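Excluded from the complex is one protein chain; the other protein chains are retained at their positions.
And now, subunit A:
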Amino acid sequence: MALLSKKDANLIKDPLADNNPITIQVLGICSALAITAELKASVVMAIAVMFVLGVGNVVISAMRNIIPSKIRIIVQLIVVATLVIVVDQVLKAFAYPLSKTLSVFVGLIITNCIIMGRFEAFALGNGLWRSFLDGIGNSLGYGIILVIVGFFRELLGSGTLFGYPVFGDPIEKTGLYAFGYENNGFMIIPPAALIVVGIIIWVQRTRNPALVEEN
């Protein structure tokens, strides 16, 4: 990679696995769980967070020397809120049914802990380009978990992916359903998301024992 030095590339790579915002840093879980019953919503949410975090990190990084530290939380909140309003209005204009599905969770990107966490931990102390990379990296790490959870929940819960039937038609009993396969309605209900994330954590920490926590 000529474009990125090794140090910069790590900013993108680390959050994807060993420093994942959701499974390791425990940030941004609120919105990650509620909207993952469907793959499409997960992807849109991941893109929205990528936009907000990428741009927000750059803005905060650009202003880092002029923000008085006492009021920095409020300044950060205002920056995020402005970006989220943009996302919300775009969704309402171009994808209204989807913005209904995501309902208040678009607004809750404001209080997504990943965003405030990255502002505080990275953008306030680093230059524009690195902050941008950090934002993209962390939102990719966030998005990957969302897409994995959304994939399994939609596939096992409704037998579809992006709304297209994968296993055949459950009502007319075609495809897999002809052999007695049933959709697992359990995957649709909200608590299933927690259990899927729990299993992802389990798999990840089995592969990399260094991440195991104390009880």
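To be clear about the criterion, a residue touches a chain if its C-beta (ideal position, glycine included) is under 8 Å from a C-beta of that chain, and two chains touch if they have at least 3 such contacts; residues count from 1.
Just so it is clear, contacts and distances are computed from a predicted model.
Missing chain, UniProt protein name: "Na(+)-translocating NADH-quinone reductase subunit E", from among "ATP synthase subunit b", "SufE family protein", "Na(+)-translocating NADH-quinone reductase subunit E" or "YceI-like domain-containing protein". Only one residue from A:12, A:43, A:63 or A:81 touches the chain missing from this view: A:81. The missing chain, though absent from the display, is touched by one residue of A:9, A:67, A:98 or A:176; that residue is A:98. Looking at subunit A, the residues touching the absent chain are 23, 26-31, 33-35, 37-38, 40-41, 73-74, 77-78, 81-82, 84-85, 88-89, 92, 96-98, 100-101, 103-104, 107-108, 110-113, 116, 154, 157-158, 163, 188-195, 197-198, 201-206, 209, 212-215.
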